[in-house]
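With one protein chain withheld, the remaining protein chains of the complex are depicted in position.
Moving on, here comes subunit A:
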Amino acid sequence: MAKKTYDLLFKLLLIGDSGVGKTCVLFRFSDDAFNTTFISTIGIDFKIKTVELQGKKIKLQIWDTAGQERFHTITTSYYRGAMGIMLVYDITNAKSFENISKWLRNIDEHANEDVERMLLGNKCDMEDKRVVPKAKGEQIAREHGIRFFETSAKANINIEKAFLTLAEDILRKTPVKEPNSENVDISSGGGVTGWKSKCCS
């Protein structure tokens, strides 16, 4: 019997206004790199990163959505399959903070009820351009009972911590059982199904 490449598969989703840095946050986590050129995400993209938590290999399939309204119908169809959602705003952009409630409403409408949520205030390296105080981020997170981090994809602050924390929170409520015949479902709206392993008995 061949060794499995992972024990669990978690599907995560990044949402938030256009330009807040969702793709950069993900790129920092998956490739430990940062790119200053802004290329708007077209619709939806994903990256995969395997992490080890509590002795378990966890494959994270992280969906990166376009923040632009015109992709709304495409992106919302990916909420359903997500086990964790990161809502990102930009601490230098007040509008992106004001829109948090709109994004939270999207989650309520389109995601699973038990989805694990997290709020990220990105670009915290740009202290001179900050318009959203950290306390305001903490307050809105507390009001909605979700975790909050200020991050910087550029300066690599709290990025890995945020993803690992979200994965841990999902792991905590995942029933411990032997995962069998799971595969990555790349179609929209699908739940977590299996990654077909052709090698097992």
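In the analysis below, contacts are C-beta pairs under 8 Å (C-beta built on N, C-alpha and C of every residue); 3 or more make two chains touch, one makes a residue touch a chain; residues count from 1.
We take it that contacts and distances are computed from a predicted model.
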Protein name (UniProt record) of the chain left out of view, among "Autophagy-related protein 17", "RecA family profile 1 domain-containing protein", "Mitochondrial import inner membrane translocase subunit" or "RILP-like protein 2": "RILP-like protein 2"
Selected residue (touches chain absent from view) among A:I74, A:M126 or A:L164: A:I74
Contact residue for the chain not shown (choose from A:A33, A:I48 or A:V131): A:I48
Residues in subunit A touching the chain absent from view: 2-3, 5, 42-46, 48, 73-74, 77, 184, 186-188, 195, 199
